[in-house]
Every structure is written in C-alpha cells, then in structure tokens.
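With one protein chain held back, the other chains of the complex are shown just where they sit.
So, subunit A:
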Amino acid sequence: MPQEPTERRVVVTGPPRRTRRASGYSRPRTEIDEQTTLGHTYVRSLMRTQLRAALTVFAVLVLLVGPLPLVFAATPDSRRLEWLVLGFCLYAPLVLLALWYVRRAERNERDFVRLVEDR
C-alpha cells in the first residue's frame, strides 16, 4: 500500500458538495419565508422593478393622451381629426400598452423566481 501513494484513499473533510448546493438553493427563499430583513429587501426589490414597469407604461399613456385636449383646443378647425382620433384610433394603442406591460411584469416575476430559487 505505501508503494502506491497515488492509490491511497484520502478522507476529505468539510461539508459535502450536494448539501452545500441544496442550502444555496433555498437560501433567499428562506430569508423571504422567515421575513428577515434580507427577505424584505428581496421583496422590496421586486416591488421596485414592478412599480418601475408600471410607471413607465403610465408615463407613455400620459404622454400619449395628455396633450390631446390641448391640441384639439388649439386647432378648432380639426373637428374631423378629433372624431377620428378619439373615436377610433386610441383603443389599439391602449391594448398594445397593456400587452407590453403584462410581458414586462411577467418577465420581472420570472426573473425574481429564478433569482430566489438560484437556478
């Protein structure tokens, strides 16, 4: 046995790799579950990203709709344009904004789950 040092069995101490990975796997989640300060920080970060997404889309909505009454008031001859825009042209952009927001919000949530579950 001593002649073949390469074949010697060596006992390695320390926590096994599998267990360490498992603890890393659930750590942020445990923080959230146990409502520690760190867990709250995770939740707050999710809230911030979601609020940012909502405010971005809201800002686009305000920029899209906000100036319209001013435009119509400034150009009293544009009755036909007013009919066209208010009657038929605003609904499609509203739906598109909604789709954009939902995609962003769901992506934020997926990213958050991935972060928390450490995948």
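What we mean here is this: contacts are C-beta pairs under 8 Å (C-beta built on N, C-alpha and C of every residue); 3 or more make two chains touch, one makes a residue touch a chain; residues count from 1.
To be clear about the criterion, contacts and distances are computed from a predicted model.
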Which listed name, "sulfate adenylyltransferase", "C-type cytochrome biogenesis protein CcsB", "Energy-coupling factor transport system permease protein" or "Cation acetate symporter", is the one UniProt assigns to the chain that has been left out?
"Cation acetate symporter"
Determine and list the subunit A residues touching the chain excluded from the picture.
29, 32-33, 35, 39-40, 43, 46-47, 50-51, 54, 57-58, 61, 65, 69-70, 72-73, 79-80, 82-83, 86-88, 90-92, 94-95, 97-99, 101-102, 105-106, 109, 112-113, 116
